[in-house]
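So the structure is just underneath, and the comments pick up after that.
Only a part of the assembly is drawn; its chains keep their places, and the rest are absent.
We just call them A and B in the order they show up, numbering each chain from 1.
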Amino acid sequence: MTQTRNQEIRLKELAQAIGGRLQGSGEIIVTGVASLEEAQTGDLVFVANPKLHAVARSSKASAMLVSEPLANETRPQILTPNPLYAFARIVREFFIPIPPPRGIAQEVIRGTDVQIGPDVSIHPFVTIGDRAKIGTRVTLYPGVYLGNDTIIGDDSILYPQVTVLQGCTVGARVILHSGTVIGSDGFGYVQHEGRHHKIPQMGTVVIEDDVELGANVTVDRATLGQTIIKRGTKIDNQVQIAHNVQVGENCVIVAQVGIAGSTTIGNSVMIGGQAGLIDHLTIGDGAKIAAGSGLSHNLMPGQIVIGRPAIDHITWLKSQALAPKLPEFRDQLRNLKARVEELEKQLAPPRRHQKKKS
Amino acid sequence: MTQTRNQEIRLKELAQAIGGRLQGSGEIIVTGVASLEEAQTGDLVFVANPKLHAVARSSKASAMLVSEPLANETRPQILTPNPLYAFARIVREFFIPIPPPRGIAQEVIRGTDVQIGPDVSIHPFVTIGDRAKIGTRVTLYPGVYLGNDTIIGDDSILYPQVTVLQGCTVGARVILHSGTVIGSDGFGYVQHEGRHHKIPQMGTVVIEDDVELGANVTVDRATLGQTIIKRGTKIDNQVQIAHNVQVGENCVIVAQVGIAGSTTIGNSVMIGGQAGLIDHLTIGDGAKIAAGSGLSHNLMPGQIVIGRPAIDHITWLKSQALAPKLPEFRDQLRNLKARVEELEKQLAPPRRHQKKKS
């Protein structure tokens, strides 16, 4: 959650900050950032790729970040290999106000032996359990609950109503959006005489550095040991991570995905929205699971799958294109059968024919 | 969340309130409302359509709202074209207690320059950010968080633990159920050297008048610009609306639907539960997307689709009916192939036959 601040800065300073090559005047004053469509005079925009050059030409922006320069363009341009990345850096560095730390509100409940670093912003109605450790510059919004023996790393932001239950660990520069729950009990029962008996969930959750979890995500604690989300992984809203799951580094998991117990996911894996993975799978590095897939087998590194059940995406594309043709296939089968019967009748000796009919 | 109050009112008053035609005595006293099955003496019920006349006859209700009168019925009936609509109006007007406004609880944290209208009910443990504007008769239940520069329109109700983050706007007569999050960051990253770098999400969310969002819904703020849900749209529990999505007027979106970034949905669109829409789609007015569908292409106005991948619903029905017949088709294909080979053998000149076998 961010908001631009009023800012006036020379274009050449921005070019310098991102190491981009300036084409045109660096002396103009940039007052804001915007999308190509919404830009007004004074705004800096990014042109993600050359296909957008036509749109860029009609934009009202005063300056552009581009990967290839627009031809016959009089407005100044900054050349940079990844304009969106450069834009993100400029916005963060120059256009997002960093609020001064608020300190600790009066209406915060603290347990015993709590450690809190300097320059934190702890809002009202936050509860901090015994022996919790809160790093430097951490922000805890209203309604955040930290259980006993939790750890929150430096510069992390926990939005309103986030719950981090007993014994769980959150790394540095982690962002947890509103309503997200870390460390709810894993879904584990043992059946005995027709009833389900709870298996105590004694493990914890570890969220490593630079992870971001969307709103209303749930990450269950391990039965024994740890549920782990490794550094740099980004998870969208309403994702469910079951007990003892391990998610590797730099993965991207889109909204409403569900990952069942003890599944292990490699590094740089991408999982599309609403996909589901059953328990105890192993997913290789760099695998891609398309949106809506239902996966019930392991994946090799780099494998790409889609569908319910999930299969190789090329095979899926071919078979899905033909599924609507099933009625046509049925009709063709019937037609061929009739014609083959007719041919058989013509060729068959009378006796054999009669035998067939009986 | 509502509860009936004890009430005693003459049937003719109810008939008058909804402009219905009374058949039988209007002097009886109605003391409550109920379903056909649970009604007791004194209760008013609605008979949604004539198919339920038999059930209505055996109901213990004292009076009925009907679209066609029950034959040989001695109990009084109110004739009205849409009995359920009439029932809803009567319940709301006569049987739901309107609690007196509670004012602002002591345990509320207010920022600076907050504006609050008259007759509000602001419960304990609510946090209101700087410059927030709260309309007349607004109800904020415990745990509600309103960020800086938020606006809540007249008569809106925010249930416990609702989060409306910085800069987001909620219209009049809006209902947000518990745990719903408005304005979490959109899921936007730019890849650079194998890592995912956050694209600052600087836009906001606009929820227009008469919208209702269920419990634990998430609506992400736009990257730049606005995520919009237009007037009169009703959204069920656990729906995910990504950044820069636009949902038109009077849509109905059932539980657990996910709509990916920048998709634009027309007016009066219906989306069944657990459906998923990929990003950057355009859905025409009045389109219908069946429950569980996975949509990855634009829809024309009025189009009806179903399936993963979503296709025309008539085509889908035909092909789905045949999917279980695939083993039969395979067997028929094998059988035909054998018979064709046999026919070819019989017809073929010896040389050609041998050539084929090699």
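The rule is short, and it goes like this: a contact is a pair of C-beta atoms (placed from the backbone, for glycine too) under 8 Å apart; a residue touches a chain by one contact, two chains touch by 3 or more.
For clarity, every value in this text was computed on a predicted model and none was experimentally measured.
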*Which copy number describes the whole complex, given 2 displayed chains of the same sequence?*
3
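We take it that only the chains that are shown with their structure count from here on.
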*For subunit A and subunit B, what's the span in angstrom between their mean Cα positions?*
25
*Can you name the residues of subunit A that touch subunit B in the complex?*
1-4, 33-35, 38, 82, 84-85, 87-89, 91-92, 95-96, 105, 107, 123-125, 141-143, 159-161, 175, 177-179, 212, 214-216, 232, 234, 236-238, 250, 252, 254-256, 268, 273-274, 291-292, 307-308, 320, 323-327, 329-330, 333, 336-337, 340, 343-344, 347
*Can you check the complex and tell me which residues of subunit B touch subunit A?*
107, 109, 125, 127, 143, 145, 147, 149, 161, 163, 165-167, 179, 181, 183-185, 187, 189-192, 194-202, 216, 218, 220-221, 223-225, 238, 240, 242, 256, 258, 260, 274, 276, 278, 294, 308-309, 311, 315-316, 318-319, 322-323, 325, 329, 332-333, 336, 339-340, 343, 346-347
